[in-house]
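All protein chains of the complex are present and in place, except for one that has been dropped.
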């Protein structure tokens, strides 16, 4: 490990993706040639308006939704905030109970926590060792004052795909609104809102090669929630703010492309992922795969390496040219291990040693597989430095001063 | 008026502006070359992070703020929502009274209305015939339970520039948080947050040749408000959502350019505007200028033409190649006359006949002045069609069936 | 586009703009407060609307519906003019945006207000025609 290796291998497609050239090409003219305000009645405004509505219709077609059910937001986080808080505020008189899972993205979890401060009550359903939510538990958690169930379609860390159709059906029967965060699912799984039977669904552009800063909230016709962004009459007076037309077009383009390529891309990506997982489990001892063996996102491999810590692993991988993540990128800056890994039952010290490799459309099999020897070298190096590994080899346990931070 | 004229003259720069080429050029590489997630610790992430912080520092320098006081949002609307609702939620225990003006943008007004539904009390201060808020009235409206004063720096419809420094001083003395919506002021007036003495200030990119879909909220160090967008730890855990780096860079570039060109641009634009106003008042009878004669945005001319209705005026102007607005673009779709024009005391029928011409950096004197003969022709044509004008000429008033819609 | 080509055509080239000096009757509806006033002038001879003109203060669709409504009754009998509906006007214009449907109602109302004045000048409204004037009290939001 002497010299910084030049060639980079980007394996953090669950954190964000490169904007693909077709999307850039679709957006650029909009900045200068179609810059009108879609609320204006003159030529420039009406041109922007028709481009906007065209993009909305194309996106609706990709999701089997009606154009009038598609609302543009500024990101996945906003879609989640709107769905959760908008439902909470709207139905406060009916009840203040919300059901979610312990492994949701922070956009949902922290929205719920903000509501808890305002007097709402949140049930955080546990998940099994694979990260699966049990629909029967959703059903039994529903109370007369439950106003919303929100369970993600696929988890961003461990890639587990949840039984959304079943949960949606239960909610429908019980007449409870159901929202799903499909930010990670989009581009990786087909999304048919009617088949899923959901009331609301969140998407984000930057997970499927559109830019960061554009999201969608699907709201089923007939579902009414309180506005989140108040102001002008944009988005049928439901979401204010001058429309971000370039990104909206970029999103439409990216979604269409992802759908048209899905049949070819997904099996290829899944094959590479399985090969990677097999090779790592083969080459390195004391590794476990997190998430579900089968019900998982095509590009997601989440692995825990015992006796070592994730950040060191990432830094050395980075040095060798690999961009990966340990837990969600959003939680960086925090010292706590991932809430998702703890929720599936990993002990803290193993959760700390986890690595997420997320493979995208632009990764080749060769470059993905080249991480295996790198991992082998790095893991060994870190283990050789690790007092935990020393203890393990010596079959003993060194006593240590307890950490005051965690004790608290 | 036979053939559609090809040359377009865009005179609606208060609604939105074209993205300038320097900004497009600054953004394009970011989509594909600097696409990392700024929360990630590897090379691509740290590169994005340093670009992000560089842009934040440059923007802070333009506003005489500290970088840590700059928060990126998705638009001016979000900045306003956050400032108003974030303060309201944070200080609910201290009080639930908010002071604003009758002429704020809907992003502020509708945020206040949403809070009113939650039990907050809003004082809407009136303005004088020029649209000015009286600082003495702000002072006497303050109560023990007042938690926020929010008054815009410059009005988007009539261009009136408010006495923000004076109001900020009163709020400071009374220890009440003060927010100003400076979305229209940015690019047109220098903004020095320290000299202004404000606690919070909203900006939006698309009013100064950056794209739609990026905003800023300045929050003075020491001021704590509740988060609006909950989720990941971005923006020092105050505003969640993966950072929209291309637009953030675009905003920094646009703000710097607007500042560096201000000394040259503003006198030029003001001169054209005054020439335009004089020429219109000269050429067309029964016209009035709305807003303040001196304390107004450089590019804003808001004129009311008696006896005619604004939409017809806009459509005919559009046909002749001119893009202008009548009231705020955001209120299109609504049938009510502008709340700003009513607040300065215009009768409904005159408010309906108003036109906003907003001149921007890319307009030439010649193209702006070419609207004068067009207006002369169109206004005459519409007056010849107008029963109000007929009545005026005959010095009589035709009785009419009352309108049930308005009677309600 | 905000409006159909037909609406734009009637807005840009409105038919029948103006006054009829010796009109048999006029009808004015709308309210300056709402931003729409329509005044219709009718010249009626032998139960036939031999001429119709209008003046309108209002938006593009207000002008277009005035133009279309006067076109649709010119040369027709009073009975035919009475049966003009706002929907027919809107359809003849290839539709109107939902927020603008009230304009077509105003056009219907203006025509009926003029015919009402004509009847009132000529012995009152016949019993069997009364129902046509209910629309004058209608709220255009119910359209």
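Order of writing sets the chain letters: A, B and C. Residues in each chain are counted from 1.
Keep this in mind: contacts are C-beta pairs under 8 Å (C-beta built on N, C-alpha and C of every residue); 3 or more make two chains touch, one makes a residue touch a chain.
Note that the coordinates shown come from a computational prediction; the quantities given were computed from them, not determined experimentally.
J.: Looking beyond the chains shown, say which of A:66, A:275 or A:349 touches the absent one.
T.: Only one of A:66, A:275 or A:349 touches the chain omitted from view, namely A:349.
J.: In the whole complex, what residues of chain A lie against the chain that is missing from view?
T.: Here the touching residues of chain A are 1, 307-312, 315-316, 319, 333, 335, 337, 347-349, 352, 384-390, 398-406, 408.
The rule we apply is simple: only the chains that are shown with their structure count from here on.
J.: Between chain B and chain C, what's the gap in Å when you average each chain's C-alpha atoms?
T.: The answer is 39 Å.
J.: CA centre of chain A versus CA centre of chain B: separation in Å?
T.: Distance between chain centres, rounded to whole Å: 35 Å.
J.: Which residues belonging to chain A are in contact with no fewer than two other chains?
T.: Counting only residues that touch two or more other chains, chain A contributes 41.
J.: Going through chain C residue by residue, note those that touch at least 2 other chains and give them in order.
T.: none
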